[in-house]
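Just one protein chain is left out here, and the rest sit where they should.
Let's turn to chain A:
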Amino acid sequence: MTNSSIRRNAPQNGVEIRVRGIVQGVGFRPFVFQLASRFAICGTVTNTSDGVVIRAWAPAAALLSFQAALVDQAPPLARITDIDHRPLSSPAESDSFTILPSRDTGTVLAIIPPDIALCDDCLAELRNPADHRYRYPFINCTNCGPRFSIIETLPYDRSRTSMKQFPMCPVCAEEYKDPANRRYHAQPNACPVCGPQLSWHDRNGSTLTVDDIIAAAIGAINSGAILAIRGLGGFHLCVDACSEAPVAQLRERKRRPAKPLAVMVADVAAARRLCNLSDEQARVLSGPQHPIVLLTVRPQTKLATNLAPQLSDIGIMLPYTPLHHLLFTHPDCPAALVMTSGNVGGEPICTDNKEAFRRLAGIADFFLLHNRDIVTRVDDSVVKVVAGHPRLMRRSRGYVPAPILVPYELPAIIGCGGGLKSTFSLARGKTIFPSQHIGDLFNLPSYDFYRESVINLKRLFAIEPVAACCDLHPDYLSSHFAKELGLPLYRAQHHHAHAVAVMAEHGLSGPVLAVVLDGTGYGTDGTIWGGELLQVDLTSFHRLGCLEPLPLPGGDAAAAEPWRMAMACLFRCFGEKACDAPYLVDIDPARRRVVLQMLESGFNTPLTSSCGRLFDAIAALLGLQSVSSFEGEAAMRLEACARQAVTNRWQDELLEHQEDCRLDLHYRENEQRWEIISSKFVKRMMDDLDTSGNGPVAALQFHSWLITRISHLVEKLAGRTGITTVVLSGGCLQNELLLDGLLFSLGQRGLSTYSGVQIPHNDGGISVGQAVIGGLQHVSSSTDES
């Protein structure tokens, strides 16, 4: 139906508008209500199982404006996928506009809003001495504040959140009931009279009584102390980010020697003083989710140099709770604060005050707490803007639990995820709900958090899985967990799942060519994969090509110690002379000899086509990193090194070298797949390096080499298969040069290329792919049986 059917001259036209998408629990009905008042429209709005339904009567012009505004001015969190109109012949039912109670609540597909950064209206009130919530650290409204992190069960209602222990005072209750108020049905609505309060404690947890907690906290920060701050979805550890000593102290106490620490600054202008900031980056930084955005630090800033040693990127975020704003509003607040998740290396963040006193004892000098319970842990999300899109590297606060919508039907299924950087996904119908970032499941607290979250989210989304899908890897705890569920179990190959996650996000049904550049994942042939070129559809795949399998001396030890992979490359190039080469001189010769023996005998040395390990090898050969202190460190160093050599000729160079590409490709007749022979490149690189000694140029050449070989091979396979849609995924694509280069180079070859935006490239994304692969396999196996 179209709006043309509205009779323009009649004083009162009626129309029924149905809005589908993410329109529930995002303040959509109050928004409609306010629009209706603005355009003098009468009628009703209600939530149904099939979206929001509006019945509106008004003069035609007003109706038209109203309908346009519905889309143009929709609340920041709403995502309208579909809107249709139907004229109503009946006259207006009343002369006012009403929000009706939800219809068919039993079947409404529960949508829980994510936690949202403080909105401008609330911020203005926070700063207005005349406002009754002036400087109140828990101010919020329908458009902002805690949601997912405080919800216990559905329907979403104050009595089922951790706000239930704070009965609203008459003023708050009045606002809550008034459809014209910004706090209409704002479940966490609170004020200084009735709501949560801050408290201030020493390292032993004893309460300290002070006049102004914010001033006390700023004083402590300025004296070099480490603060544990209870926030929205967990705890932060906070120190002055402009001072080396406290940062060093925090690193030592947190046992985190080198991993970059996230930093919070007052506003976009402050971020711009520290980092190069594009408009898009500024938009993401200050968007409703307020994620951590990875930005390139300007030289010569006030920031402490030990925040992200030897890396060019740093994670920056803006204040997203009223408490953060109060800290930054204090005149003595440092220009930047470290806000790193309050945990012991690798564990999930603490949520409970008592737990924080116990687990953060020995790290924090002071505790800045509050008494609003955190029901569900949510870390800060991490975004990197690459090739014009803000891409999630860690999807948590602000994004979860928003669903991914797909154009096919899935049964109720759980995708159990991977090993490190785990998430799980619950899916039903056309909707997939990825969980928040959970982490390395081998850490017991993370594994418990995972198991607990499965129970919570099953209840919140009302999804009781009838099938499960996990990785092929037998030793992932997520695979053990999947088995214990006792449901029909499907196993998806790791890189197939990576590829299908991208397809799900972009609504592709295949077949596509997938380039998955990853760390390691278990292959169908029992070897370790990780640099894959696959032909993929939603339920199956073929391995068309991969990076040359290299030995992985010591298994996971090779991921922690990139020099081992460098030895593997040298061994491939120079055989037993690998030890004599003048590389890796900082490694004890006895250790090098043992690794050489491992390479010769194959002892605990599986083969892997991993792209991540190839990055490690190159980083170590260039002397950038022989031992890593955190996952991906060597690859990050290599990227930072290569960036120093990037010129504006770089992209053009990616289109040259067509001839050379052929030389590095090898077709394995028996396995019918292509291999990209990386040892050939390594040999050339070592020769060049001997003469030029230019590390950054070599690092960039490696990137160019990889991009051109992959693009060349994809083009060749596209020609052969007739498939021109390409998806890119895998943890290595967190490397901006690589992702940018591949998107450009494949695009120039006339291929349509898709990669993760909402869903992380890393293992945080595979549960989405698993839900699709397992779900569709389950559907076809159930049909086969009947």
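Please note the rule applied: a contact is a pair of C-beta atoms (placed from the backbone, for glycine too) under 8 Å apart; a residue touches a chain by one contact, two chains touch by 3 or more; residues count from 1.
Rule of thumb we're sticking to: contacts and distances are computed from a predicted model.
The complex includes a chain that is not drawn, and of the options "Peptide/nickel transport system permease protein", "Hydrogenase maturation protein, carbamoyl dehydratase HypE", "Dipeptide ABC transporter ATP-binding protein" or "Fe-S cluster assembly ATPase SufC" the UniProt name matching it is "Hydrogenase maturation protein, carbamoyl dehydratase HypE". Here one chain is not drawn; of A:F97, A:Y184 or A:Y476, the residue touching it is A:Y476. Within the complete assembly, A:F603 is the residue of A:Y134, A:F603 or A:Y667 that touches the hidden chain. The hidden chain makes contact, of the residues A:G233, A:P465, A:G554 or A:G741, with A:G554. Across the entire complex, the residue among A:F97, A:F148, A:Y447 or A:Y490 in touch with the chain not shown is A:Y447.
Interface residues of chain A facing the missing partner chain: 255, 344-347, 359, 418-421, 441-445, 447, 473-477, 480, 494, 518-522, 528, 530, 552-560, 590-591, 594-595, 597-598, 601-604, 606, 608, 612, 631, 731, 762-763.
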